[in-house]
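Okay, structure first, notes after.
With one protein chain removed, the remaining protein chains of the complex are shown where they sit.
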Amino acid sequence: MSRLTVLYFASLRDAAGTASESVEADARDLRGLYEILRERHGFVLPVERLRVAVDGAFARWDEAPRAGSEVAFIPPVSGG
Amino acid sequence: MSRLTVLYFASLRDAAGTASESVEADARDLRGLYEILRERHGFVLPVERLRVAVDGAFARWDEAPRAGSEVAFIPPVSGG
Amino acid sequence: MTQAEASTSRFALSDTAFELAPLRAALLSAQAGAYASFEGWVRDHHAGRAVLGLRYESYAELALSEGEKVLAEALERFAVVDARCVHRVGDLAIGELAVWVGVSAAHRDAAFAACRYIIDETKARVPIWKHERYADGAADWLHPELPAAG
Partner (left out) sequence: MTQAEASTSRFALSDTAFELAPLRAALLSAQAGAYASFEGWVRDHHAGRAVLGLRYESYAELALSEGEKVLAEALERFAVVDARCVHRVGDLAIGELAVWVGVSAAHRDAAFAACRYIIDETKARVPIWKHERYADGAADWLHPELPAAG
């Protein structure tokens, strides 16, 4: 178990009702972490449509959650 | 014989030493008119590299010179 | 965006309307014969619906680093002199400037290609999201399946 911070943006933030939360990440990898949080908050977006970032840099879904890190789930972007 | 005005631009004007002149056009077509003036002024550019305009609109080389018209020989352009 | 930030980085976020003249002036160069720029403006319609206004939100830390990466790639791939991009965040009204890209180069081929590359990659990769408010009362985050055509 590792406690870390999760950041939510755009529709994920609306669905979670918060821009960030501290979670106990009892998942093997970041994909698993998202699935747990998706179930908890009812996120509509499947993991295939997201990217994930750790501590401000894009990361891989098969990375293990690190205690104290800041994980961001990135919905499809729409700037410009 | 038809008297008309010829306009010169860029290197043609430098070679002719004038921006325009009144000429007696005893040529069958505008191509022939250019060849006469080319010989007179020593223009370097062959007719194939020019376009011709009559009274402010592009014209065809096989048009006959019209009395009172304004003929312009257009060297390759280099705007932009 | 402060002047200091603008001068040390090629990609910037701005939470207020910004002036174009100084951004363009920073790209002026005696070696550059060509300058291409692109601007995205807030349109009054999207996919057939009337739009009243919108909000851009970003993950600023990642947006800045990813934006810089896009600009660095453009400078590496194309024979350009310099390039910049500024993206608005926050609330925008119809007609407001949402994003600006400017590129200077010796020749226009490179200027156009780099300008296009920067706006395309910015739209595809930089974590910025658009929230549109519609005339029918609805409001939505845009999470396109594919990069937007706009």
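First chain written, first letter: the chains are A, B and C, and each begins at residue 1.
Quick note on the criterion: a contact is a pair of C-beta atoms (placed from the backbone, for glycine too) under 8 Å apart; a residue touches a chain by one contact, two chains touch by 3 or more.
All values derive from a computational prediction rather than experimental measurement.
Looking at the complex as a whole, the chain kept out of the display touches B, C. Among C:69, C:116 or C:133, the one in contact with the hidden chain is C:116. In the full complex, chain B contacts the hidden chain through residues 7, 9-11, 14, 45, 49, 53, 56-58, 72, 74-80. Annotation for chain C: contacts to the undisplayed chain at residues 20-21, 24, 28-45, 94-95, 104, 106-109, 111-112, 115-116, 119, 149-150.
Convention: only the chains that are shown with their structure count from here on.
Centre to centre, using the average C-alpha position, chain A and chain B are separated by 73 Å. Centre to centre, using the average C-alpha position, chain A and chain C are separated by 26 Å. Distance between chain B and chain C, defined via averaged C-alpha coordinates, is recorded as 49 Å.
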